[in-house]
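Here the complex is missing one protein chain, while the rest keep their positions.
The chains carry the letters A and B, assigned in the order they are written, with residues numbered from 1 in each.
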Amino acid sequence: MSSRWEALQHQSFLECNARQRATALVDPDTFTELAGPRDRLSSPHLPVLGEAIQFDDGIVTGVGLIGRKPIFIASQEGRFIGGAVGEVHGAKLVNIVRLARESFDGMTAKGNLPEERRPAVVLSVDTGGVRLHEANAGLLAHAELIDQFQDCKGKVPVVCLIGGKVGCFGGMGFIAAAADIIIMSQNGRLGLTGPEVIEEEMGKEEFDSSDRSLVYRTTGGKHRYIMRDCNFLAADSIAAFRAALRDALALPYAALDAQRRIGSLEKVEEQLKLVDLCVKLAPKDSKDVWKYAGNEDPGALVDMTLDTFLKQVKRLSVA
Amino acid sequence: MRKKLNELNFEFKVQNPKDFPAEFLHYGVVGSGDMEIIMEKKPLGGAVKVKVLTPVIGFEEVWRRVLNRFVNDTGIANASIEINDCNATPVVGSLRLRQALSELKEVGNVQ
Partner (left out) sequence: MSEPRKWDTRKTDYLERMSGAAPYIGKGKVVAAPDTTKVLEAAIRPFDRVNIEGNNQKQADFLAECLKKCDTHRVHDLHMVQSAVPLAVHLDLFEVGIARKLDFAFGGPQAGRVAQFINEGKLQLGAIHTYLELFARYFIDLTPRVSLVCAYEGDASGNLYTGFNTEDTPAIVEATKFRQGIVIAQVNKLVEKVSRVDIPGEWVDVVVESPKPFFLEPLFTRDPALITDTQVLMAMMAIDGIYAEYGIKSLNHGIGFNTAAIELLLPTYGEERNLKGKICTEWALNPHPTLIPAIETGWVETIHSFGGELGMQRYCEARGDVFFLGPDGTMRSNRAFSQTAGHYAIDMFIGGTLQIDKYGNSSTATANRVAGFGGAPNMGCDAKGRRHCTEAWLKCGAEFVSQSEYLGIMPRGKRLVVQMVETFGEKMAPAFVDKLDAWQLAKNANLPLPPVMIYADDLTHIITEEGIAYLLKCRGLEERMAAIRGVAGFTDIGLSAKPEETRALREKGIIRTVDDLGIDTGRANRSLLAAKNMYELVEWSGGLYDPPVRFRNW
């Protein structure tokens, strides 16, 4: 089992499937899957519509360990209906967060809980958002998930990993924004409306979705990192994501507030300043914003290797 | 025409059967053009039962051939196989079935 785990460490995070990610992100031989394929909790709605189902409804949930820290992990399968959130899928997401929080409550009830033992929620997000076939249930799940995030405040940190082919779009976009920490790779994308829909609504002149370079400049990991929409940028390997995850989890809980994008008056005012900046700057392209942030040659940032990028890049700060 | 998810059921019996060596095995992702497989040990008097859920209609005979060839090539017996398919072609189907079995060699008893 361990040699399999070792081999996965070097694999591309982008190319791995959901189960491989879940198993390999936590310490070897510590992952126990909950509500897995053996339980056959597939979608009751898809067969009625003549659509293929998956035994785990497109999401792997379970518990593992990183060091002594219990990790409640959910890993979305982007290849199954674009990782979209349906009823069962959504319920598994909501419940793994709830389980984490309840575990924390249970563990602290027994007495003082050392920081290194504080459970954490890790969501590997690879989704286009709500599964239209099960739209109501999917939307409800989104609402319930934000609810769970709120209940986790002061208890367990919530970390989102975004590095799959689909990225993090639709409703899950703002769910991710509500998490404590976001880790992305340069191949990951975080947004709300998908590029094709933007083009459909606003026209090709405004946003050419076939210009993937543009799509990645607008929603990709490097841009999000410059904008401070994500906290860490990792290379495209399981090992790199794992390392970034360990660094994130090593932060004391008190330091999490500084990592968040929303959740305090200061954060809201920061966002308002960003809106003002947007109006003032009227950027035609992300590169205009990168330049404003202090990057002399914004174009060069695109093809830069990650190491060079992280050393050189200037992130946006609104005073 | 109303779409529906089709259920195909097959049963095979081979000449020189080898009991399925694990309790439970799962392999694969139901991506477009792909499929996932569960194989479970089940006392079936030497037979193999296969259930396929697929959105494609009219290819029951092709599925029968693919599964028949797999069962005969591997000689597996006393197993229940469940497949969730999403338009996998026979070559992908055969490949995934073979890959599922080779998982067993790698990790011993799975799950």
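Observations, loosely collected:
One rule holds in what follows: a contact is a pair of C-beta atoms (placed from the backbone, for glycine too) under 8 Å apart; a residue touches a chain by one contact, two chains touch by 3 or more.
Here the structure is a predicted model, which is why all the values come from computation and not from measurement.
Residue-wise, the contact with the chain that is not shown comes from B:V66, picked out of B:A22, B:M35, B:V52 or B:V66.
Interface note for the absent chain: among A:T108, A:S213 or A:S317, the touching residue is A:S213. The chain omitted from view is touched by exactly one of A:L65, A:V302 or A:V318, namely A:V302. Note on the undisplayed chain: of the listed residues A:S124, A:N187, A:Q259 or A:S286, the one touching it is A:N187.
Although one chain is hidden here, its contacts on subunit A can still be listed: residues 12, 14-15, 165, 186-187, 210-214, 216, 220, 222, 302-303.
By the touch criterion stated above, the residues of subunit B touching the omitted chain are 56, 59, 61-62, 65-66, 87, 89-92, 95, 98, 102.
The rule we apply is simple: only the chains that are shown with their structure count from here on.
Rounded to a whole number, the gap between the C-alpha centres of subunit A and subunit B is 34 angstrom. Of all residues in subunit A, those touching subunit B in their complex are 1, 4, 17-18, 33, 36-38, 42, 46-55, 58, 77, 79-80. Every residue of subunit B that touches subunit A in the complex is listed here, in rising order: 2-5, 24, 26, 29-32, 34, 36, 38, 53-55, 84-87, 106-107, 111.
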